[in-house]
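Note that one protein chain of the assembly has been removed; the remaining protein chains are unaltered in position.
The first chain written gets the first letter, and so on, giving A and B; residue counts start at 1 in each chain.
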Amino acid sequence: MPMADNHSPEYYKGPFKRIIWIVGAILIAGTIASFTVDYIYAEELTFKQALYFGLGIACIKATAVILYFMHLLWDIKFKTISLTLASTVLFFIGMMWLTVGSEVDSVKPGQDDTTWLHGAQKDIKFKGDKSPADPTQTQ
Amino acid sequence: MEIPYNSTARPDTGLYNGKVGIWLFLASEIMLFGAVFSGYVLLRVGADPGIWSMGLMNKWVGAFNTLILIASSATIVLAWVSLKLKDWAGYRKWKIATVIFASLFLIVKWSYEWPAKFTHYDITFKSDEKAVEVFSDPDFLGKDYEAKLKEVWHKRFDRDEKDWDKVDLKDKPLDGHIVGYYTKNDDGTEEHHPVGEAFGLSFWSHALAWRYDERNEGRVTGAKRDTFLKRGIVAIDFEPAHGTWPAPRHAHAGAIRYAELKGGSKHDGDDHSAHHHSLRIEKSQISRLSSYEPAHSTFFATYYTLTGLHALHVFGGILVMLYHLLPVSRRVYEADPERFTNRIEITGLFWHFVDLVWIFLFPILYLL
Partner (left out) sequence: METTTQTEAARHDHHESKEGHGHGHQHFLTKYVFSSDHKVIGIQYGVTSLVFLMIGFLLIMAMRWQIANPGESIPVMGAVLENIYAHNNTGESVFKDGVMSADAYNQFGAMHGTIMVFLAIVPLGFAAFGNYIVPLQIGAPDMCFPRINMASFWAFFAGCTVMTVSFFIPGGAAQAGWTSYSPLASVIPTDGQTYWLIGMILLITSSLLGAVNFIATIIQLRSPGMTWFRMPFFVWAQFVTAFLLLLAFPPLEAAGIMQLMDRVCDTSFFLPSGVFDTGSTPMAVSGGGSPLLWQHLFWFLGHPEVYVLILPAIGIVAEILCNSARRPLWGYKVMVGSVLVLGFLSFIVWAHHMYLTGMSAKVATFFQTTTMIISIPSVILLTCLFMTLWKGSIRFTTASLFALAFLPMFGIGGLTGLPLGFSFTDLHLHDSYYVIAHFHYVVAPGSIFALLAGIYYWFPKMTGRRMNEYWGKVHFWGSLIFMNIIFMPMFIQGFAGLSRRMSDGGATYSLLQNPDVTSGALSDLIIKLNEYITTGAFGMFLIQIVFVINFFYSIRHGEKVNGDNPAESTTLEWQAPTPPPHGNFDTPPEVHGEPYAYSLPGANSDFTPQTEKNRPETA
């Protein structure tokens, strides 16, 4: 892909300005869409639907900004930078998964830790039950 | 030896210095906002039912700010394009437009949105009985208070309507404004104080960022920041939020006196403009009173931290853009147009990032 800097002045006068107006319009439409949907359907949407919808629109807007306003699409380093960005996002999601996972998955007070039970042991229900198969009760 | 590749791209990397620098800087910015954002997710996922407030934001303001920030993002690209076409006047025009949009964003946030929040209070109650006392006040919600309370509560805390039973009645907040308060004199009589009006602006006419927490009673350090203990307040005139709750049918005695002070009508009628329709709420009924300030809840803590951090970036961006409009920048431009154009491109990249952050902040803070 050619560098943004290599475009001719005609390009900047004509097509490029048009692109900017179009992207601007997309962004404004996205904002209005998410606002309106939330305004009208706030009662009907479940949290999950609202989440997907809101973040979906945000992602579309973000992509438009990155590709056109930050003119990454024309940048000679398109591949490098976008791969870096993509891996940053993946990395970030992984980090979140680990962080939130270690919280959500941890053993809360009053719960039994069944992580180390395998096979048949897993079927044993031992909440409050002092059966000898219960490894937490052997000591 | 001069530092090379300041205005031209290095052949093997295809980038000039500033661009490498700004992309690296943006990477660290992603991690900065990402960390606060992960804090948001972690706290929200781990929040007990009835803790995470939703629907308290002024969505109109949020949408308005989103639009002007997007517009500023478009104008800064146009400013850069003008420079590419060697058109200083066009650059100036679009750059000034960007600065105006950006300033408008901050003005809306800092002079309206945040101060309005500091005058908006949540009250939770000492016990379920006290809560019922207030909600079922015949002047307020009456006997059928539960239906209205349920509706408001679902909207704020429980979009999927599954947590109603998990939270005690006393912990379901009543929100609104403080319009007056009562202190006790030495002889046992009560004295009423209206909360003054300042600059003729409505939100200043309410109490700003007061706090009360029953757990502060009897604590040496706790009382320092507790308005009730500091001023010896025994009760307040509380005006439930207009959009959320129905106005109390009868104005409270204290409020009438306040209306008299203001020269309004003396009789208790339907004249809404003359006096506040407020409830008298005793200190003994309140467990915790907090305005929508950072200390209110983890939601507001995250809200102010994220938007505050973002606003600081906007502020920094405005300073840089103003610098680029000064005569000194004109001279830089004339000496080396290519280099100055690159600077504007870099500023633009930073500005788009600020815009990007807001694009995500808008749904997660205002809509969800």
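Descriptive notes on the structure:
Everything that follows uses one rule, which is that a residue touches a chain if its C-beta (ideal position, glycine included) is under 8 Å from a C-beta of that chain, and two chains touch if they have at least 3 such contacts.
Since this is a predicted model, take the numbers as computed values, not measurements.
Considering B:I3, B:A89 or B:A147, the position touching the chain not shown turns out to be B:I3 (whole complex). Considering B:L43, B:V132 or B:A247, the position touching the chain not shown turns out to be B:L43 (whole complex). Seen from chain B, the chain kept out of the figure touches residues 1-5, 10, 13, 15-17, 20-21, 24-25, 27-29, 31-36, 39, 42-43, 46-48, 51, 213, 215-216, 218-219, 221-222, 225-226, 288, 290, 293-298, 300-302, 304-305, 309.
Convention: only the chains that are shown with their structure count from here on.
Annotation: 25 Å between the Cα-based centres of chain A and chain B.
Listing the residues of chain A that touch chain B in their complex gives 3, 5, 9, 12-13, 16-17, 20-21, 23-24, 27-28, 31-32, 34-35, 38-39, 42-43, 45-47, 50-51, 54-55, 57-58, 61-62, 65-66, 69-70, 76-77, 81, 84, 88, 92, 95-96, 99-100, 103-104. Residues 9, 13-15, 23, 27, 30, 34, 38, 41-42, 45-46, 55, 59, 62-63, 66-67, 70-71, 73-74, 77-78, 81, 84-85, 155, 159-160, 348-349, 352-353, 355-356, 359-360, 362-364, 367-368 of chain B are the ones that touch chain A when the two sit in their complex.
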